[in-house]
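Encoded as structure tokens, here's the structure I'll be asking about.
A single protein chain has been omitted; all remaining protein chains appear in their positions.
For reference, chains read A and B in written order, and residue numbers begin at 1 within each chain.
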Amino acid sequence: MTVHRYFAPESEAELASLIGRHDDVVLVAGGTDRVVSTRRGQKPLAGTLISLDRVSGLRGLSVGDDGSLVVGALTTHADIEASPTVVDSWTALADGSALIGSPATRNTGTVAGNIMNASPAMDLGSPLLVHGAEVELRSSGGRRQVPFGELVVGPGKTTAQASEYAAAVHVPAPAPGTGSAYVRLQYRRAMEIAVVGAAALIVLDDGIVSEARVALTAVGPTCLDVREATDVLVGQALSADRLDAAAAAAEDVARPISDARADAEYRQALVGTIARRAITFAAERARGRAVPVPASEVKPITNGGGA
Amino acid sequence: MTTVVGERVVRQDGRQKVTGAAYYTADMTVTGMAHGAFLYAPHARARILRLDVTAARALPGVYAVVTQVDAPPDRYGGFVKDRTVFACEEVRFAGEVVAAVAAQTPDIAALALEHIDVEYEPLDPIVDVEQALDGADLVHPDWEQYATGYPNIVRQGNDHGRMTTVRGDVASAFAVADLIVEERYVSDMAHAVPIEPHAIVAQWNGDQVTVWSSSQVPFLARAATAQILGIPESRVRIVVPYLGGGFGGKCDVHFEPHLAILARAARRPVRLVFSRREEFTAVDKTHGPMQIDIKTGVMRDGTIVAREGRLVIDAGAYAADGPYATEIGMMMFANGYRIENISIEAHSVYTNRTPSGSVRAPGGPQVCWAVEQHTDVLAARLGLDPVEFRRRNLVADGDVGPTGQVFEAPLALTCLERAIEESGYADALGPGEGVGVACAWWYTLPLASGAFVRINADGSGTIITGAQENGSGAVMALPMLAAEALGMSAEDFSIIYQDTETGPWDLGSAGSQTTCNNGRAVTEAALEVREQLLDLASDVLEIDAADLELSGGHVRPVGDPSRAVAIATLAQTAQGGRLLLGKGSGDVPAWTAHDASGCVGRLGYSVFPHPTFSCHVAKVRVDAETGVTQVLDYTAVHDVGHVLNPIGAEGQVDGGVVHGIGLALSEGTLHREGRQVNPNLLDYKLRTAADAPPIRIAFVGDGAPGVGPHGAKSLVSNRSLPRRPPSPTRSPRPLARVSMRCR
Partner (left out) sequence: MLHDIEVTVNAQAYTMTIEPHRSLLWALRNQLGLVGAKEGCDDSECGACMVLVDGQLVNSCSYLAVQVAGRDVTTIEGLAQLPDMHPIQQAFLAEGGVQCGFCTPGMIMAAKALLDRNPDPDDEAIRRGLAGNLCRCTGYQKIIRAVKVAAQTRQKG
């Protein structure tokens, strides 16, 4: 736990140079995950601790000329949840951020923290996957953009180099007629972590699905892209039969484990249900109907949803 | 007519608590204080092959490292003297304290723990109760030689508390029953989870030790600490700073002896504060897992004619005060219903799990849940409405309880009818919604308790009591009672409490009885002061004391404010001359008459004295695909006698209901190989504010005779469950018990 050096850089240049100079760096943004795991003895803080909270220019949401969303690495979940732009056009992201922890957690927890900790249960993972987001990594040597699915490769594992830091997330502009949603199974209405989660993005063109993506949370070592769901959904109307096929595709991809939160068996059994709900809500939004954020709080629309 | 009692009086400790000025044990510092830490057993069952603390002791900044070698060898315990301060030769649950360290800083203490060299030979843990009963290895191989605190204890193998309830002729009654339903219910381990984790500070002064402790029962902690250390109780002082909740998890002696021994070895005061993880794994007081078999015979009209039951409680590695939970659980098999023929057998079984004990309504919720579920099943099988079935079976005047107690005008039915009315039970339900009703009974314990009341020179009052405040407001009601007796206001009194050196003996914050028993003591003490004030005033006013009254802070001739003399004036006159000091304990009311002959192994709860009744109704919505359940609306009706302070009474019910919803829907201690796997608040899920339903509360029975002051009775909140248990196709583990039990 001994920290030998502590830095609180104020510019990206300073940050990049510090990361380049030290090989035992731990970056802390809001601290919501990192400080906790340190005290639990899971991940000791390393010799060089760099706090990101003062680096200017890394927090905020903006929409680029091409209509894409740029989310600064230090943007908090509270920022995302409160952004009408995100809620309107990248709704699944807002669904995810709005579910995280409690108001205090959302005030301090950041997008970069959520991504770079690479937890299989991260609530932004599946929304970023279905929206085709890329994470911009920077270092003193330059910058590159990596698709989210290629960045996070295992529990706590990313393909970022030691000299790189996450600077921003780029989320492409949604096509007209897009709706997206993220739903997670939770036992309580707050202070939860995903037991099973699913995000969906649906583009409707005159009632026909023209684009579809589905991703899963907490049922594999990383968030999982359900590629086959795209094949079964695109080109047709969203019928019960297509929903079933997409849910089945999700079930095929899932490979959950058992832990204190749920048995693998239960998780597996719920994958189809949660995926179906995410797809349904995304489609509702694509149709222009209001489904409040977070969608997990909304009574399911599907038959047999019961509640 | 009361003038103070019954008012919504704001609690006296509230101001400190809302401003951040209330100091709890973990907030204490003492000059020269060292920091303590425990080393815990990592195995559920293992032999200690080597325990070498040399390297730890040699570290700079380490003041002491102690193990059982440094502690008295005698075993201690309330029911069975089965434990030592530190693990001795064998560890019996993951979390048992093996050694303790005192060091200059918490970091050094943590480092010292890593330097304790201990080698274990892991043994197969005994974690299955049936296996434990059926002649598995003994958790305590030598335990036939252990002393017990109760001569009645029946021992057999790992069973350290076989008990029975026998009334009537069960076999003959089953033979005539129209329908017999037999079921098994299994409940999980759960934890008390006070938001304040345990903390203890010990400081020696010569041969006397003061222990500041987050205890619910300072006098019991003092007695046990003195006994363990082999010193008189007069040399042990237990002081409880503000207590951040207990819910039973802080009952019994806990770590006071450990810290006393550690501080003596360190030759300086030592503080130890538990982390949340330790609060789960090391605190040997859980809501014990139960296996409940219940078989009931009914007639077509719904009359219950016979009940047979078997209760097996996984009592964990040490008996502690667990057998109380077993016995109370036994009593809950009857649960306010008229059952002429009943036969229940109970077992408290040693296993290699965290010891169970007196968590909130010990033994009650688990059995009440099973019985009320079973009641719904019986009603359904008979084609009767669950409310009508209960109506036909709840006890009425003159009915007889499982151990022969005769009910006098019980309010069981009143609670049921009122709850049905208040809750809108019969209203239409939305999709996925269900409504459930459950009844319960409880007891009011008549116990000895003492208090002093003093009037100071300026006319203000001081209550000095042995009672303990755990947060429920039990002690906060005391100024109201003194004020009522003395014609003063509650704000006129300060309270000195939870310090064994100042107040007379009290059981502590346990058994839902503080306001009743200590309230009686305070009232009696205040009445003694009243006599002293009347005598004084009689001299001053030259009027016979019998013609005087106390009102509005004055003594005056009855009905004549013009000649009133202020209590402050009298107190000023008395100062140095006559004492304005009262003492009280009150005559302890008799326990309800009963007959437990024919029952074996009974330990003290062979009757539910001065019973109280309750009925709860819950409306829920179940997500049929996931099993996730939300409680939408809740009604709780309790017979608690006269309500002394509605704020406190409602608060008790509110808290109990939400605790119960947690137990039913999301709480539960999970184990793997005898080790807890969810010792944190992310995975042990208390309900949040967003999950708590609105709660409607009604109290009935005001004016009925109660045991406590002004007709007060005990208040423990009970449990309810849905009428239509949802049956999700696949249940998540936390929802394995889809029914709700709320207390």
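Rule of thumb we're sticking to: contacts are C-beta pairs under 8 Å (C-beta built on N, C-alpha and C of every residue); 3 or more make two chains touch, one makes a residue touch a chain.
Predicted model only: the values in this text are computed from it and were never measured.
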item: Absent-chain contact - pick from B:His115, B:Arg276 or B:Arg310; value: B:Arg276
item: Among B:Phe247, B:Tyr324 or B:Trp369, residue touching the chain not depicted; value: B:Phe247
item: Identified contact with the non-displayed chain, of B:Asp70, B:Glu650 or B:Asp702; value: B:Glu650
item: Full-complex contact with the absent chain, from B:Val166, B:Val193 or B:Val395; value: B:Val193
item: Where the unshown chain meets subunit A, residue by residue; value: 1-6, 8, 28, 30-32, 35-36, 38-40, 45, 49, 51, 53, 101-105, 107-108, 189-191
item: In subunit B, positions touching the absent partner; value: 8, 10-11, 13-24, 26-27, 193-197, 242-245, 247, 273, 275-277, 470-473, 647-648, 650-651, 653-659, 680-682, 686, 688-690, 692, 694-695
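Just so we're on the same page, only the chains that are shown with their structure count from here on.
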item: Subunit A and subunit B, separation of their C-alpha mean positions in angstrom; value: 44
item: Subunit A to subunit B touching residues, read off their complex; value: 185-191, 193, 195, 259-263, 265-266, 269-270, 273-274, 300, 304-307
item: Complex contact set, residues of subunit B against subunit A; value: 431-432, 621-626, 628, 630, 665-666, 670, 677-678, 681-683, 685, 687-691, 729-735
